[in-house]
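Shown here: the complex without one of its protein chains, the others still in place.
Chain nomenclature is as follows: A and B, assigned in order of appearance, with residue numbering initiated at 1 for each chain independently.
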Amino acid sequence: MIGYFFSRLGLSALSLFLASLVVFAVMIVLPGDPTRLMMGISATEDAVQALREQMGLNLPLFERYFTWLTGFLTGNMGRSYTYSVPVSELIYGAVSISLPLALIALILSTMIAIPTGLYAASRHGKKADSLSMGVAQIGIAMPNFWFAILLVYAFVLLPFQSQAWAGQGGFWGGVATLFSPAFSFFQWLKLPAGGFPGWETGFIPAFKALILPAIALALPQAAILARVTRSALLEILGEDYIRTARAKGLPRNLVIRRHALRNAMIPVLTILGLQFSFLLSGTIIIENAFYLPGLGRMVFQAITQRDLIVVQSVVMLLVLAVIVVNLIVDLLYAVADPRLRRPA
Amino acid sequence: MALPNPNITVLPTRDVWAMATRSPAFVTGLILTSIILLLGLISLVWTPYDVSLVTIAERLKTPSHSHLFGTDHFGRDILSMIMVGARNSIAVALVAVGIGVIIGVPLGCWAAARGGLIDASLMRGNDVVFAFPALLSAVMITAIFGPGAVNAIIAIGIFNIPVFARVARAGAMAIWPRDFILAARAAGKSRMQITLEHILPNMMHLLIVQGTIQFSLGILAEAGLSYLGLGAQPPSPSWGRMLAEAQTMMSIGPHTALFPGLAIVISVLGLNLMGDGLRDVLDPKLSRSK
Partner (left out) sequence: MSLLSIRNLTLKFGDFNVLDNVSFDIGAGEILGIVGESGSGKTMTALASIGLLPEGAGAEGEILFDRRNLLEMEDTDLCDLRGDDIGMVFQEPMTALNPVRTIGDQVAEGVIWHTKVSKAEALTKAAQMLERVGLPPVDVPLDRYPHELSGGQRQRVVIAIACALNPKLLIADEPTTALDVVLQAQILDLLKSLVKERGTGLMLISHDLAVVASMADKIVILQNGKVVEAGPAKQVLREMRQPYTRQLATASTYMPKRVKRPQGSILLNVSNATRDYALPRKSIFSKQTFFRAVDEVSLTINEGEMVALVGRSGCGKSTLARIILALHKPTSGTIELGGININAANEAELRAARRQMQMVFQDPYGSFNPRKTVEWLVTEPLNLLDVKPSRDEARGLASNVLSRVGLDTNALNRYPHQFSGGQRQRIAIARALITQPKLIIADEPVSALDVSIRAQVLDVFAELNATLGLACLFITHDLHVARAITDRVLVMSQGRIVEEGVTFQVLDNPQSDAAKELVNAAPDLAKILAA
């Protein structure tokens, strides 16, 4: 177990080191001189040169890498070129939105996916199985930003518009009247269509701003996870030891719970680990779709504004998050599967 | 996304086709995919309207006989835009898959054939690439080289390389210990010959299944990039940008968001169903459980 832990830790550290080299190298080759961007085209060559020296951009590459890395690790990430505030401050603000968003989405998708996958597997070949997997297929095929647009329409715009229709009669009027209790509930909820009021305005309004984005992020992930859970379970249900358990006299559902579920967690964990990276990708789009000032939107804007120092730190932070999450997944493997604990 | 499945079931190609066409998932997927492909192909020679034709008088028309899917905020015909957008999406995703296959598969085969240090360093490289959230790096790449369809292809294609390398490696590793490989070695075949004659033909199915999955992911990724404004640039229409524009029009023209979204769902769904149908045929393990 200890050996396994250290070898995983070592591999993660190596990946992290290599990734930091990649991040640093990309920033070097990225076209566009940041000092020029900061000072504008009218600045004199001398002034630009002075700023370059002040920012340490004239130092040898190795030294710049080392300064950047130690700065990153100690939280001293420099100042944003565009906003002239410490990068760490910007990141802190953004993380306070992105982290809760990602966590809610992760919890939501797991809570939907695993019971669904379990249910579908236990009804394998029956209507309920095909139906839930059909829905999952559509969920996977749905781009999350389109889903976000539809969510905003259904929860925010439609309840408002339907009031006008309800009075008009006809087919759409009928539909509007039929759904009016739901629509009035949505109106009462007052979910914002986008933007973030900030945590300082109180928990409820801030949390409400994250609900639709979290759903938009979670459902496509849940669809994937549900399918993986189902197929992992089905694969395991074909194993010999399931037959052994059945021959003991355990009923099918108990066999699924006691013998298949834990074993199926191994592929499910793998996907959860991979999904974390997809989730981060998703936040870039979803935060843009909902105008949330989180990490995803921040890095997107920083890239388009050539705010390299912000990009460097945020990308490194995200990569760190992915590697740490995968390390945790690797360690959870060992909990789930005793074969990994001791060398055979 | 999908993990390589090292259980290689070996079936002759003809049987696979016969069995696949009996699978409802595969046939449905084939039909959906063909619809989108056909739309894209027809758009090469004909579209109902010129996609760059701006007619402000016709703006935000709901679906009707003259505009089957309605018009957008510039009065452009949405059906025509979707048809041309299909061409764009398919081209980007297909070439990106091609990049992944052409570079990734040989790398994976090489790693499996040589093992040892080559294998270890290649896999480490893979891990590093996987540590970067794919869309983030795609955004970075398109930001470095400028937005556009070609750069979107490169950005998506780069992330297909490690995926195919992994699948090919896992597939090859599952085949290398087989007896028929020993027989080939006893017949004096080189690793290169063995890879070409024995390994590749037997993992073709894995690659095809992964190819359909990556194809669908490519369509989603292209839509995401163009939604962020980093894909094909105006006036060339793309599904993602159509949705980005529709988002601002939701209160007055919700139909503009409906059809591009459906087009994405249909093409991705079609490809995924095809991949699923194939996998069911190729991996009977999943279908035999009691």
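In the analysis below, a contact is a pair of C-beta atoms (placed from the backbone, for glycine too) under 8 Å apart; a residue touches a chain by one contact, two chains touch by 3 or more.
This structure is a prediction, so every number in the text was calculated from the model and none was measured.
Peer 1: What shown chains does the left-out chain touch?
Peer 2: Among the chains that are shown, those touched by the missing chain are A, B.
Peer 1: Sort through A:Ser7, A:Gln54 or A:Asn76 and give me the one touching the missing partner chain.
Peer 2: Answering carefully, the residue with contact to the hidden chain is A:Ser7.
Peer 1: Pick out the residues on chain A that sit against the missing chain.
Peer 2: 2-3, 6-7, 10, 125, 239-241, 243-252, 254, 258-259, 262-263, 336-339, 342-344
Peer 1: Kindly note down the residues of chain B that lie in touch with the hidden chain.
Peer 2: Considering the whole complex, chain B reaches the absent chain at 10-13, 178-180, 182-189, 193, 197-198, 201-202, 290.
Operating definition for what follows: only the chains that are shown with their structure count from here on.
Peer 1: Could you please specify the touching residues of chain B with respect to chain A in the complex?
Peer 2: Of all residues in chain B, those touching chain A are 1, 3, 124-125, 127-128, 130-136, 139-140, 143-144, 216, 220, 223-224, 227-228, 240, 243-244, 246-247, 250-251, 254, 257, 260-261, 264-266, 268-269, 272-273, 276, 285-286, 288-290.
Peer 1: Spell out the part of chain A that touches chain B in their complex, as residue ranges.
Peer 2: Within the complex, chain A contacts chain B at residues 11, 14-16, 18-19, 22, 26, 29-31, 124, 137-138, 140-143, 145-146, 149-150, 152-153, 157, 161, 224, 231, 234-235, 237-238, 242-243, 267, 270-271, 274, 277-278, 280-282, 284-285, 288-289, 299-300, 303-304, 311, 315, 318-319, 322-323, 326.
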